[in-house]
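A single structure is presented below for examination.
All protein chains of the complex are present and in place, except for one that has been dropped.
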Amino acid sequence: MNPPNPPKTDARRHHDPEVRGFASDNYAGAHPEILAALALANGGHQIAYGEDDYTAHLQQVIRGHFGASAEAFPVFNGTGANVTALQALTDRWGAVICADTAHIHVDECGAPERVGGLKLLTVPTPDGKLTPELIDREAYGWDDEHRAMPQVVSITQNTELGTVYTPEEVRAICEHAHAHGMKVHLDGSRIANAAASLDVPMRTFTNRAGVDVLSLGGTKNGALFGEAVVVLNPDAVSHMKHLRKLSMQLASKMRFVSVQLEALLAKDLWLRNARHANEMAQRLAEGVRAVDGVEILHPVQANAVFARLPNAVSERLQQRYRFYFWDEAAGDVRWMCSFDTTADDVDSFVAALKEEMAAR
Amino acid sequence: MNPPNPPKTDARRHHDPEVRGFASDNYAGAHPEILAALALANGGHQIAYGEDDYTAHLQQVIRGHFGASAEAFPVFNGTGANVTALQALTDRWGAVICADTAHIHVDECGAPERVGGLKLLTVPTPDGKLTPELIDREAYGWDDEHRAMPQVVSITQNTELGTVYTPEEVRAICEHAHAHGMKVHLDGSRIANAAASLDVPMRTFTNRAGVDVLSLGGTKNGALFGEAVVVLNPDAVSHMKHLRKLSMQLASKMRFVSVQLEALLAKDLWLRNARHANEMAQRLAEGVRAVDGVEILHPVQANAVFARLPNAVSERLQQRYRFYFWDEAAGDVRWMCSFDTTADDVDSFVAALKEEMAAR
Amino acid sequence: MNPPNPPKTDARRHHDPEVRGFASDNYAGAHPEILAALALANGGHQIAYGEDDYTAHLQQVIRGHFGASAEAFPVFNGTGANVTALQALTDRWGAVICADTAHIHVDECGAPERVGGLKLLTVPTPDGKLTPELIDREAYGWDDEHRAMPQVVSITQNTELGTVYTPEEVRAICEHAHAHGMKVHLDGSRIANAAASLDVPMRTFTNRAGVDVLSLGGTKNGALFGEAVVVLNPDAVSHMKHLRKLSMQLASKMRFVSVQLEALLAKDLWLRNARHANEMAQRLAEGVRAVDGVEILHPVQANAVFARLPNAVSERLQQRYRFYFWDEAAGDVRWMCSFDTTADDVDSFVAALKEEMAAR
Partner (left out) sequence: MNPPNPPKTDARRHHDPEVRGFASDNYAGAHPEILAALALANGGHQIAYGEDDYTAHLQQVIRGHFGASAEAFPVFNGTGANVTALQALTDRWGAVICADTAHIHVDECGAPERVGGLKLLTVPTPDGKLTPELIDREAYGWDDEHRAMPQVVSITQNTELGTVYTPEEVRAICEHAHAHGMKVHLDGSRIANAAASLDVPMRTFTNRAGVDVLSLGGTKNGALFGEAVVVLNPDAVSHMKHLRKLSMQLASKMRFVSVQLEALLAKDLWLRNARHANEMAQRLAEGVRAVDGVEILHPVQANAVFARLPNAVSERLQQRYRFYFWDEAAGDVRWMCSFDTTADDVDSFVAALKEEMAAR
């Protein structure tokens, strides 16, 4: 009953673990402590679909971080977290105000619109960050049935451009949104990097700043996979379990999602990983700044460095290290550091950049 | 930046690995070989979103099982696999004919309708199995714009009632569907159990029988999580990657899904696990048949035993072992065996059943 | 700028106004009083999108029929009314219990699922009518996130099979639904025929019986087009205007919808038209009963007659009068009477039926 010619390849040789790059923080694998946690959670039976002991324990950990009224709903991935959260915060007629660089707008293949029937109202920003003034470009017309009703402001922390909102900036957005009857969603697929950058607890710029619902990222922080919708304001939503299920984000063996998030969050793995990635980005930025002809584009506040350099140089460099163009027409590239980026990785990359720039 | 009062609980004490039951095959954890595969795939960088070496290698394994034109699209869970597959097989005006016991109809919180805009046309069956005659109850009206157009027949193998289609039965359905211009989807969340039961390769009742697209299950077969949409007839679909992404089923670190499926399918783990679960169900059925007053309801062909017994007995028994009522009004219960169910588990359960029946 | 060869045909010769049949009550045109009302409403400017004087006046008329808390939201057609109403009554995770003969299930090309993301839970019935017992087949599992949550019971009055719920029957359904936290929608595309049949005001079997939201039909009652979602229980819904707009059912020159409904409802046109159609159906049934070999299938309580006769006879008869097979395999046909069906139409048809039966 096995295939007649089973492949003989040893999975061990599938990839070369020495290869590294700066393409994305999800090119990295998982942190060893994550694998250890999975092994710990294995064995015996557990109630499926979230009534297991690990998910229960995760709630304690989440309350430790976000306060007694917080509740986590583990899901598979970031798009799933975002779309589940935004559906929870909107009526059928609702719209979501976001930056035009937001992941929900540019990187989710229309899932918010197609799965949730959500209308996105996008605003251009200089640095990926909304402000009350920018929000006001789309925050109007609540009584006008011709217009999708703005019900949520969605911000990303840290942003897709590697910038970080201060707690005060988040608070100003939340106060503004709430004053207009809107709720606030924070896409925190890299929330750990933001907290590390700001050197404050996550609560400082989430529930304490007025955020209603959070997409909490685990994957880019060192998990195999796994995120959570964290409800910070229980009055803002209801029936999260139904919403998660209909959004196809309900894991049957949920213990294996929850234990990863617990492994990250219960002690300081989340922070160690994020700090390290941020430090590598600083090291990279420092190195790059010393290279003539390469311009760093945004403040380097988390684990991303955006730069502008000649396309021909980027293309040659891409043959040595994987990374992406951000805006090929402008010559903009994105370099991401992850929890497992090493100082050697960075230094070698900067050296290569120098070589390729010199070889122009 | 950590929470002020981090929980002190040791995750090791989260659950008692000795506890077992018959509630669901996803109450089990993961097979140790799965954890080993995850460790193997860890280390170094891999292109995200499916261009990694493990996903490439999985394609070879899949082709070994299903033939040279098969292609796997790993996803997170069964609902995600089903809804992605069904969207691929339907136009905006399409409908899906399925048994009224189908998981897509009764267990997915309306995700097919809500995410995919799919209309389900359900047919009652005696045993969870469709036939050409049963399909014909809904297979008509292709030119009638008032009616959602039947474009797909979706069958489950093995069925939600623990019954198994023979290859000939699947072939008859496929020929009938194709003759009417419809495609065939097979929900194979327990396909391994069906193959083990029939003692034939999976291809015998899938691509060789005419199935166009398959939802291939990994979770219930011993993975932590992970399924795949397997396209068997490439002419039937297009743009699967876009459909998977917009269905929020695209894993960034896809290697960790693919390597689990590979670990199941490359050698014989899938079959060992399924055979064992099926054998435990047979042992359980045998034991139950010896208990007066308990009726077995459907042929026990896979890893499920459905039985009818006094509700009061079931309720007392549920205090000793977890399992679910299937139809409480009728006194019907479902007992599932998993890859890690032991002969001791079964024998103890049968003994308990006897005790509780005797105690009436 | 006109087309080079404008068609010369005189529209007057487009159709033969003498041709009549029994295919559908929307094969008829409009009642002359409807055309007169349109002319009356024409001239001068009126605020678009429902803030016109005719729509305001329609509200008074509606309150006269359904009580002080009723509010009408005019829409274009029945499917639009139903899907707007059902969206208003459900959350994103909601499901609708209906008969498996319901128009929303069999005649709307999946619009409830596709537009509203609604899950329909269908129940077979002997005569198109739900009962508390039949509802209970699907009314369970409110806490189970795997199941679309039953939030609405939708009934059709009169039913698609020409049967009529008594006010007591509707009340029993509403009490049962409300006791389970569900709301009740009534698809009243032929509500006038039901009221005429029961010889009671519409309120008797709608708001007074507990119905929450009504789809009120105008088209089959003699309008050119035009229906209304009538909210009977304002606590059950909100933001109807947004829902109507996003459901693409907002007429810009709404006065022309409203004035038709007003023309029907302000005096007794609605009732005259319905009574006449019902009387013609009784006359038809009486005539048919006298024909040997033709069986009438359901109680003739409104303007439809369902009959069983040899298919060969039906096919010959269809060459003389248009009507539809209802279930061709069973030999079942449907004959509909409309507000403009004449006694002569009926008598000639019965004579033709006799001839064709005799010619077997």
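Each chain carries a letter (A, B and C) given by its place in the written order, and its residues are counted from 1.
Everything below uses one rule, namely that contacts are C-beta pairs under 8 Å (C-beta built on N, C-alpha and C of every residue); 3 or more make two chains touch, one makes a residue touch a chain.
The model shown is predicted, which means the values in this text are computed figures rather than measured ones.
Among A:H57, A:R92, A:R283 or A:H298, only A:R92 touches the chain left out of the display.
Annotation: of A:H45, A:R114 or A:R255, A:R114 touches the absent chain (contact as defined above). In the full complex, chain B contacts the hidden chain through residues 49, 87, 91-93, 117, 145-146, 148-149, 239, 241-246, 250. Counting the whole complex, the residues of chain C in touch with the unshown chain are 1-7, 9, 11-12, 14-21, 23-24, 26-30, 32, 35, 37-48, 52-54, 57, 60-61, 64-65, 76-80, 83, 108-111, 114-115, 195-196, 199-202, 219-220, 224-225, 242, 245-253, 255-257, 259, 262-263, 266-268, 271, 322. Residues of chain A that touch the chain left out of the display are 92-93, 95, 106-110, 113-114, 117-119, 122, 145-148.
Convention: only the chains that are shown with their structure count from here on.
Counting every residue number used by either copy at the chain B-chain C contact, over half are found in both chains. Of all chains shown, B has the CA centroid lying nearest to the centroid of every protein CA atom.
Centroids of chain A and chain B (each the mean of its C-alpha atoms) stand 31 Å apart.
Centre to centre, using the average C-alpha position, chain A and chain C are separated by 50 Å. Rounded to a whole number, the gap between the C-alpha centres of chain B and chain C is 41 angstrom. Taken residue by residue, chain B touches two or more other chains at 108-110, 114, whereas all remaining positions touch fewer.
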